[in-house]
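A single protein chain has been omitted; all remaining protein chains appear in their positions.
Labels for the chains are A, B and C, by order of writing; each one numbers its residues from 1.
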Amino acid sequence: MKHVMGVINLSEKDGCYDLQELTRQRCIASIPFGGRYRIIDFVLSNMVNSGINNVGIFTLNKYRSLLDHLGSGKVWDLHRKKDGLFILPPMEPCAAEGPRGDMGYLYEHIDYLRNSSQKTVVYAGGNMIFNTDFREAVSFHREMQADITVLYKDMGMGGEDLSRYKKVALDDDARVVAMEAEPGQMKCSRIFMDIIIVGKPLLLDLITDCFKGEGRRMCSLVNDGIVPNLSSLKIFGFPHRGYLAAIDSLSCYYRHSMGLLQPEVSRELFFNPGFIYTKSNDEPPARYGEDALVQNSLVANGCHIEGEVQNSILFRGVRVHRGATVKDSIVMQKCLIEEGASLDTVILDKEACISRGRELKGSRENPMVVGKRAKM
Amino acid sequence: MKHVMGVINLSEKDGCYDLQELTRQRCIASIPFGGRYRIIDFVLSNMVNSGINNVGIFTLNKYRSLLDHLGSGKVWDLHRKKDGLFILPPMEPCAAEGPRGDMGYLYEHIDYLRNSSQKTVVYAGGNMIFNTDFREAVSFHREMQADITVLYKDMGMGGEDLSRYKKVALDDDARVVAMEAEPGQMKCSRIFMDIIIVGKPLLLDLITDCFKGEGRRMCSLVNDGIVPNLSSLKIFGFPHRGYLAAIDSLSCYYRHSMGLLQPEVSRELFFNPGFIYTKSNDEPPARYGEDALVQNSLVANGCHIEGEVQNSILFRGVRVHRGATVKDSIVMQKCLIEEGASLDTVILDKEACISRGRELKGSRENPMVVGKRAKM
Amino acid sequence: MIQRKECVAMLLAGGEGRRLGILTKKLAKPAIPFGGKYRIIDFTLSNCTNSGIDTVGVLTQYQPLVLNAHIGIGIPWDLDRKNGGVSLLSPFAEKGGGRWYKGTANAIYQNICFIEQYDPEYLLVISGDHIYKMDYSALLSYHKERNSEATIAVIQVPWEEASRFGILSVGFEGKIIQFEEKPPKPKSNLVSMGVYMFNWPILREYLKKDERDKGSSNDFGKDVIPMMLREGRRLFAYPFQGYWKDVGTIESLWQSSMDLLVEEPELNLFDREWRIYSVSPNHPPQYLAPGARARRSLINEGCVIYGEVENSILFHGVYVGPGSVVKDSVILANAKIGEGVQVEKAIIGEETVVGDNCRIGFDNGGSGGKPADITLVEEHSLIPGNMIIRSISR
Partner (left out) sequence: MIQRKECVAMLLAGGEGRRLGILTKKLAKPAIPFGGKYRIIDFTLSNCTNSGIDTVGVLTQYQPLVLNAHIGIGIPWDLDRKNGGVSLLSPFAEKGGGRWYKGTANAIYQNICFIEQYDPEYLLVISGDHIYKMDYSALLSYHKERNSEATIAVIQVPWEEASRFGILSVGFEGKIIQFEEKPPKPKSNLVSMGVYMFNWPILREYLKKDERDKGSSNDFGKDVIPMMLREGRRLFAYPFQGYWKDVGTIESLWQSSMDLLVEEPELNLFDREWRIYSVSPNHPPQYLAPGARARRSLINEGCVIYGEVENSILFHGVYVGPGSVVKDSVILANAKIGEGVQVEKAIIGEETVVGDNCRIGFDNGGSGGKPADITLVEEHSLIPGNMIIRSISR
């Protein structure tokens, strides 16, 4: 895989998603998930586990916490001299002119793409949670001599509402015959995972073609690069068979988080086929007190629990005092739940503090969110 | 110095400077200087050589090449888990609202400042070239029990035009009695180096105070934090006695570059008191051909010279063919000067190519600039 | 172009730890797991980092593979540096042949050239066998203030244990008057912690002198310190208060582990100002199933608990099946305890699989009399179901 590079583009649709309070100070890719990870850890670890050594992350907004999280890239063994991790923010974000759209941000840093030595690109968005080895898809791409391979997931019918996802239709040879430019039109259970595999020369052509005309500013890879070329290019679909969570709303964030309390789900997501890496916070093992009662919950290191925790996810360094109860909730890093406080279907952002005796309650469709560092 | 952190703020006045073509795709801090360095290397190496392990760089615009240059911070031994190098871009650069000015960018990332364990801050701009050990100034700051120590350089009278610099006036106890909010008013040879030493609690107060009032958006550390407080705070001046180049125009960039051809100047700047670190490009030693004639010039590694070079600075990987002449010029990385071409008082930006027989000539006051990757 | 360092640390990690039995068959003693997440050497390495000492030579010669893999290039302790950082130092050959490290002083002597690269003023010599949190920069300040030439950190131990250690007699302002290595009848209960701060140029001369002495065992406690005292050097004792443990036996390893589980443990692992760093296994958070119970325990990431865990320490990736009870025990990484198993007062080795309905360890607790022995199950064992395993009294 030394001929494959990774591109993670966080710029496309950040605006359309609705993560409310959780994205007030961070981009979606930087939202904590699963007790110790951030959403970007999944796609980034997948790339690294697939043997990709050069990853460019195209950022747009609110990526300070992301930079902090990624650090020098050492956690992913990407603190390299040659290749490694590249952060590519917009050149002049406030200029009135200049290319925009996901292709626009690529266009601004086209030199990075051009100068990279790799010949194939795994291109991904930043809000999908999954665990895969891209080597399979890349082999498929090569065997089929595809121009573009799009990764999709068959969600099955009758489950989740799929109207928000872009769907793809394939013929029997796995060739993509239709793909939605706007979601909600096709009736089909195969959703586009926001991931494609493409030869670099073609990608460069698609990008530059897009901005050839006068006054073109806004270009989308899917809508301007793929959908119009379904017949002129050899575009194939490759299925992802494992777990997939696409985070685009608060209720879906909550639902997918709670899904991790099924051990077979979290085992698959965290271990198969590869490990998910994240910044280590050097917390000690979790400590359970005399009266602790913790059941059906994920608990990260550094937690100190003396109260009761049911069906919940506790991030690192959470303190639950005696007599406090946490139920059906997500409690992020370093939150403090004081004596006798009670949480039911609540999402606490980092370092929130719930005072003695306080009771908070949300609903599954509309979990209550307490902002970062809030004191209630 | 484990109680001291560094802050490099690149956001204040980028707009006021006039580096023309050299800043078309990069910020001033990222301009190549001295044959292998970039301007930021000097202040950053000074901090590291002074034992500072935590450096936050507040960026505004066009910092992609800066990110690339800094990489994981490994060159400066700042690829740390704890502390290390932090890049702090504006939160939402395009939002119509939100704090601005150098203090505004600090305000946006006040959590970074607050969460850092160090108690004292060395705060610097990004366009000064010098070599110093900040330990001396920090000891001075402590001994004087100063609230703020401003670093200044006495430029002497009759030399350079000092009207563009902010000046400071001291009393006999080194206390600052006057400081310019706008340059060009005071007649005095002591110029402010855009560097202060300040206790973190005071800095945090100055920042938050600044944005207390309704509708305040624009705040400058010097004009709003220091100048109005000259009598209420203990503000001292500490002299820098070594070399100083403040890069704020093309002619001054050219003049200071040429100054390095005096060996005593470059010796001082590059070695005393500490080494200046920069990204290594792993170029082989420079190669001189049969007919090479190189005199009074700085030549970086990876150059291959067969022609004539006089009073010039050649960055890494420059190729000067037989019969070409380079005089009084600055030639950046990987430029190609073909046979018989001739340069006189020219600045070639990176990877420019001057074709066979071509002759270019500028003047000392107005050196000709050839843009990055230009082919002439 | 190596930068000068004020203080360089040399960490002696050669210990064989014979009294730790099967635990040290493939491990040097500093590599022994402790506290649910750490190896013993993590404490001294973290002390260095937290004290601002960024140049550490680790002297290994016995079974260094696990230790080398653990330390790697020093990433967890932020010791992966261009200048300084951690260096693994094994014995090497020069013109005239190679030598193994003899005593502790000889190990430093053989690495004089390594130390000289950094041209330090001070040399800190520590041992990777001990569990404690100490700010070596405070020790250095103390050393400087007293104009000391060698400063030894000391701690008071119960009188009955004193004869296992180096005993110091101390005079005015902490000046050391006498030093006796493991005397049968100790005159004081102030013992050396094996933490030495030296003026390097002075120590260097004494190391050379000691090396020329054919009768010397080349040991700091037995030879070098007594010689410095004899010659009237300024040696001071640095009094240390707090937790300090030389985990020399299975019993003391188990006891120190249990010490972590009391309400207010003397050794606080939760102190954010003095973190203990270690290699992160990169496991997901631990999962406690419906019906699980964990009390008075430390449990590391990646564990999956269906049964009950009480007063125990679980390293990463441990599985405890439904209906199983783990009590007063230490379960090392990735061990799998089947269903309906009872484990009590035991140490279960890494990757060991315990079959369903086994009973491991003393199951007769609380019946009074002599305290029960600790049952030790070797790593990578495969214990079939329905077995009863108890320790043989040692």
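As a convention for this text, a residue touches a chain if its C-beta (ideal position, glycine included) is under 8 Å from a C-beta of that chain, and two chains touch if they have at least 3 such contacts.
Everything quoted here is computed from the prediction, not taken from an experiment.
J.: Which residue among B:V299, B:M332 or B:V346 touches the omitted chain?
T.: The missing chain is touched by B:V299.
J.: Where the complex has a chain not shown, which of C:D80, C:D129, C:D219 or C:E344 is the residue touching it?
T.: That would be C:D80, which touches the missing chain.
J.: In the complete complex, the non-displayed chain touches which residues of subunit C?
T.: On the subunit C side, contact with the omitted chain comes from 1-2, 16, 25, 60-65, 68-69, 72-75, 80-82, 85, 87-88, 90-95, 98, 100, 113-114, 117, 281-282.
J.: Counting contacts across the full complex, list the positions on subunit B that touch the omitted chain.
T.: Against the left-out chain, subunit B lists 34-36, 74, 261, 263, 266, 270-271, 275-278, 280, 282, 284-302, 304, 313-315.
J.: Considering the entire assembly, which residues of subunit A contact the chain that has been omitted?
T.: Residues 2, 74-75, 77, 79-82, 275 of subunit A touch the chain that is not shown.
In the analysis below, only the chains that are shown with their structure count from here on.
J.: By number of C-beta pairs in contact, which chain pair leads?
T.: Chains joined by the most C-beta contact pairs: A-C.
J.: By mean C-alpha coordinates, which chain is most distant from subunit C?
T.: B
J.: Can you give the whole-Å distance between the Cα centres of subunit B and subunit C?
T.: 47
J.: Just give me the whole-number Å value for how far the CA centre of subunit A lies from that of subunit B.
T.: Distance between chain centres: 37 Å.
J.: On subunit C, where are the residues touching two or more other chains?
T.: 75-76
J.: Among the residues of subunit B, pick out those that touch two or more other chains and give their numbers.
T.: Counting only residues that touch two or more other chains, subunit B contributes 74, 79-81.
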